[in-house]
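Left out: one protein chain. Kept in place: all the others.
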Amino acid sequence: MSVFVDEDTRVVVQGITGGEGEFHTEQMLAYGTNVVAGAVPGKGGQEVAGVPVYDTVDEAVDAEDATASVVFVPPAFAGDAVFEALDTNLDLVVAITEGVPTQDMATVNKRLSEVDTNLIGPNCPGIITPGEAKLGILPGNIFEAGNVGLVSRSGTLTYQVVSNLTDRGIGQTTAIGIGGDPIIGTSFIDALEAFEADPETDAIAMCGEIGGEDEEQAAKYIAENMDTPVAGFIAGRTAPPGKRMGHAGAIVSGSGTGTADSKITALNDAGVPVADTPGEVAEAIDDFL
Amino acid sequence: MSVFVDEDTRVVVQGITGGEGEFHTEQMLAYGTNVVAGAVPGKGGQEVAGVPVYDTVDEAVDAEDATASVVFVPPAFAGDAVFEALDTNLDLVVAITEGVPTQDMATVNKRLSEVDTNLIGPNCPGIITPGEAKLGILPGNIFEAGNVGLVSRSGTLTYQVVSNLTDRGIGQTTAIGIGGDPIIGTSFIDALEAFEADPETDAIAMCGEIGGEDEEQAAKYIAENMDTPVAGFIAGRTAPPGKRMGHAGAIVSGSGTGTADSKITALNDAGVPVADTPGEVAEAIDDFL
Amino acid sequence: MRLHEYQAKDIFGEAGIPVPESQLADSVEGVLDAVSTIGYPAAIKAQVHVGGRGKAGGIKIATSEEEARDAAESILGMDLKGYTVDRVLVEQGVDFVDEYYVGVTMDRGAGEPVAMVSTKGGVDIEAVAEDDPEAIAREHIDPAFGLQPYQARKVVYDAGVPAEYARDVSSILSALYELYEANDASDIEINPVMITGDDDVIAADAVMNIDEDALFRQPDLADMEEDASQNDLERKAGEYGFDYVRLSGNTGIIGNGAGLVMATLDLVDYYGGTPANFLDVGGGAKADRIGNALDMVFADENVESVVFNIFGGITRGDEVAKGINEALEDFEEIPKPVVVRLAGTNAEEGMEILNTDLVQVEATLEDAVQRAVANAEEVAQ
Partner (left out) sequence: MRLHEYQAKDIFGEAGIPVPESQLADSVEGVLDAVSTIGYPAAIKAQVHVGGRGKAGGIKIATSEEEARDAAESILGMDLKGYTVDRVLVEQGVDFVDEYYVGVTMDRGAGEPVAMVSTKGGVDIEAVAEDDPEAIAREHIDPAFGLQPYQARKVVYDAGVPAEYARDVSSILSALYELYEANDASDIEINPVMITGDDDVIAADAVMNIDEDALFRQPDLADMEEDASQNDLERKAGEYGFDYVRLSGNTGIIGNGAGLVMATLDLVDYYGGTPANFLDVGGGAKADRIGNALDMVFADENVESVVFNIFGGITRGDEVAKGINEALEDFEEIPKPVVVRLAGTNAEEGMEILNTDLVQVEATLEDAVQRAVANAEEVAQ
């Protein structure tokens, strides 16, 4: 089993005619993902990588029974693209776009609360169920099917941890990059809840970073609701307060929460070992199995 | 029994310090209504007719355990006042104000869909459960407690029909003026549903008017869901198409629905007798009992 | 409140919606001046609040000065369904290959605005809605979010607008929605949006109705209102602040509350009479307002008989009676017979005050209407 996506997921790619959209559509198809349609205004009737393109997501979903979308639309239009996807009753929307204005995401977030669709991202590498489906830009070759769930706010840090796992022969049920922006769809808690409900996920690696309180809330959730063991990593221990470190989310506010210390303490208190180096995450997971 | 309001309803009056607000607060109190608070920004700490005034509805509800509000705020501020009331988990908000801009009501209507509060109005005379509580401006003396429910888009037409009922010795469980505006809170269907669920309501008088499709939808609802007999009246048979007749709602669009004929036919098809004159409504109700 | 085409086009143009070059004129010379700037062909369009202007002869195309003069002479001063044409809009003639309909209105059933687009533009859109509802694509707009760009595209594609025009048409729709919100419009539409021979997209007509309840916060539009009402009685009603509609019958009706007044009109009809008007004095009317209402009704030359039907809630019967007395005492002779029915708050006090030398009194609505209808018949004979 897996969470959120599997071999039956039928994907529409928003922004499929752009450079990124086209390249990653090819990559997703090569990985075996069921990409069934593209959606780009004014490009209806074209084909990209053998996939039919429609003018609207609505048409694409209707015509091809899509169940999920991946958004490769430039930041200025990404909020609107996600909004469009949320209006079509998809199960899942994955927004890859980096640099979406925060206020656009606040509006999207409000609409998200009104629908049954899950949103992953924005500013995220996507989600992969190894051997079944990849929605996003994750390099498929480093993943192996297995019994460990992975959830991370960071893209390349995820790859690092996954490659350490795979090197040890530990495969993954599903890996989710939830994205590093201040406002995101699927949170750590949402992902942890899904993994907890998945009988094939025997352990979970969770990679957080400084800024916000998501990790602290996740720690509370783990302590109260989870049986599946979780190993953690927090990036940004050496970040100075008040400095923006790439992700809009990675700002230490200096107000006592949001720091690496506060997150590590919260996780430790919830019984989650937090690794000092990315390599040690895989070790901790190995110990669980 | 009754619907929406009874002797336990605890009322906060928004705009209690205005002329209308003060006058009708006195009238409501004189009728025996449990008016427990007023709410007017900047007037917190005052008293009107012995009722304490608070700056915000929130404070008034907290301090006095109010369960309903009545809005006597001028049109320019009425939308905001209703919005404020909807944010305090009241059971019922009754908006008396006439002339609220339609776009303000569209916004209010959206918020209404997100909360559990019922709204009656705006541009309505209010609601009365004879002998228990009156929220609004209805003249209490023409009502009698009894077993007939009344729901109407019009104020004075309601009084006409009620006086005909009372003259015949037929009392009312509750009478609701839902208001004549294009966008209102409680619809005919909402009111009919409440009366249908009330074991003491043995018959219902329903007074509609031209414009919109509320009566047509109500007819469908009656045919499909109701056992309690309903007698109807539709004002505006002689109104020419396209003319605005007082209520913003009373416009015949000329597009086949919204006319008196379309409403009368729909109600007749649902088994609802539609009276030719207001006086005949009471006759029809008398026949049911 | 409906704006004139020229007013709406000014607003559209300022919002960046392409409109044809045009100029307002109120004389033949003005029209000729305008066409000399605008060139030929030019459309000469009557600026009155009447539907179907074209069919009624209120729009003419001129391809020469002679035709322009003829058009100006025939349209200026003409009577269009009861409205005298004082002004015409002289507008650049547009050579078009296709016509669409684009509009935003309030869907009262849904309680939210709806955007509508159709490729069947340039014709009576109500008829299209009736005969071929599928030809109009609709997209509901959540008023908290407003019209999202994807929705503007979606409804345009759903309507079947070709890809080469879709972007321009959806931009126009988005601009229309902004105007709808900013101006408290109740309806706003362009019928037709024309696709020109050069593939330009242009608003060839402009309809804008404003929510009268919102005029208090739309001072610029409120200023246009006086300009817009061209019927003396309606202007008078506006000054008095009455909800008033003039009809074609001979029995004048005054009441409080729209539903009750409509029911009174219906009863006049039911008893074989013909209503002359709808006049709602509103809630809580005082004596002087009642006098104004009588003044309004007497000012209508068709009126042969008057019925007052007041059911007091906020309105007090004694105030009504006082108002009737004062208004009628001013006349040497009462112009038309007045029947009065008072019920509700302070009705008894009112009945005591009422000067029954001046009016006839009835106790029930039915009796009052029957008597007024009889009075009208009597006078008419």
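Things worth noting here:
So that you can tell them apart, the chains are marked A, B and C in the order they are listed, and the count of residues begins at 1 in each.
The definition used in the following text is that contacts are C-beta pairs under 8 Å (C-beta built on N, C-alpha and C of every residue); 3 or more make two chains touch, one makes a residue touch a chain.
Everything quoted here is computed from the prediction, not taken from an experiment.
For the chain left out of this panel, the touching residue among A:E22, A:D58 or A:E98 is A:E98. Residue-wise, the contact with the chain that is not shown comes from B:D55, picked out of B:E26, B:D55 or B:E213. Listed residues A:T33, A:S154 or A:T259: the one in touch with the omitted chain is A:S154. With the whole complex as reference, residues 20, 75-76, 98-107, 109-111, 125, 137-139, 142, 152-160, 163, 180, 182-183, 207, 209-210, 212-214, 217, 233, 235-240, 243-250, 254-256, 276-279 of chain A touch the missing chain.
Against the chain not shown here, chain C presents residues 142, 144-145.
For chain B, the list of residues touching the undisplayed chain reads 41-42, 44, 55-59, 77, 80-81, 83-84, 87, 107, 110-111.
Criterion: only the chains that are shown with their structure count from here on.
In terms of which chains touch, the assembly is arranged as an unbranched chain of neighbours. With each centre defined as the average position of its C-alpha atoms, the distance from chain A to chain C rounds to 55 Å.
Once the centre of each chain is set as its mean CA position, chain B and chain C turn out to be 28 Å apart. With touch defined as above, chain B holds no residue shared between interfaces to two or more other chains.
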